[in-house]
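A single protein chain has been omitted; all remaining protein chains appear in their positions.
After this line comes subunit A, so read on.
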Amino acid sequence: MKHFLVWSPVTVPGAAVKYSVEFQGEYERDYANDSWIPIGECTGISVTQCDITEDISATVPYDLRVRAGVGTQASHWATLSSFFNRVTTSLIPPMLTVTADGYHLLVELERLGPAFEFWIYYWKKGQGHKVYRKVVKDSSTTLHMDTMEAGTEYCVKAQTYVEAINRSSNFSQVQCVRAEGKAIL
């Protein structure tokens, strides 16, 4: 799970604008004199985004600020309009590739890192009332979901879940594939 702070660029003709980012958690506000902590990797940078994942990893409200600088001159700080708490993160549906290899229903997932679980649902097309679910933590290998009946079409969809913030994504698009051979009617 990644979190990025993104901001709009400041343009000063003929000058190289650099940006610096700082963060402040609830601890800094309540116990450490409202102090701010610079993010080393995002100090004096020219891109307009910063990976803040590691610095906002507690489930408390954080404030973030960024300012622009040209030489020794620096702008005022721009801060968030409201605090950010990672429990409000909206997860995007996972990308997956569903294939039929003979009678085998296979699923390939994207790698999202250790924080993610994948909930994968599959069913025989037309039998949406009978859905099977697999929970997968390791998405590094192709998954064998099931052995399919000959000539039968199976459909698959998936969502992600992050336990640390107790949030899940919407479902991915449904993908259907057909097993080889002739269906037995």
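Assume contacts are C-beta pairs under 8 Å (C-beta built on N, C-alpha and C of every residue); 3 or more make two chains touch, one makes a residue touch a chain; residues count from 1.
Quick note on the criterion: contacts and distances are computed from a predicted model.
Chemist: There's a gap in the complex where one chain should be. From "DNA sliding clamp PCNA", "Interleukin family protein", "DNA primase large subunit" or "Transcription factor IIA subunit alpha", what does UniProt name that chain?
Modeler: "Interleukin family protein"
Chemist: Considering the complete complex, identify which of A:37, A:150 or A:183 is in touch with the unshown chain.
Modeler: The single option touching the absent chain is A:37.
Chemist: If the hidden chain were put back, which of A:108, A:138, A:163 or A:180 would touch it?
Modeler: Of these options, the touching residue for the absent chain is A:163.
Chemist: Could you pull out which residues of subunit A are in touch with the chain that's been left out?
Modeler: 23, 25-28, 30-32, 35, 37-40, 54-55, 57-60, 62, 114-115, 163-164
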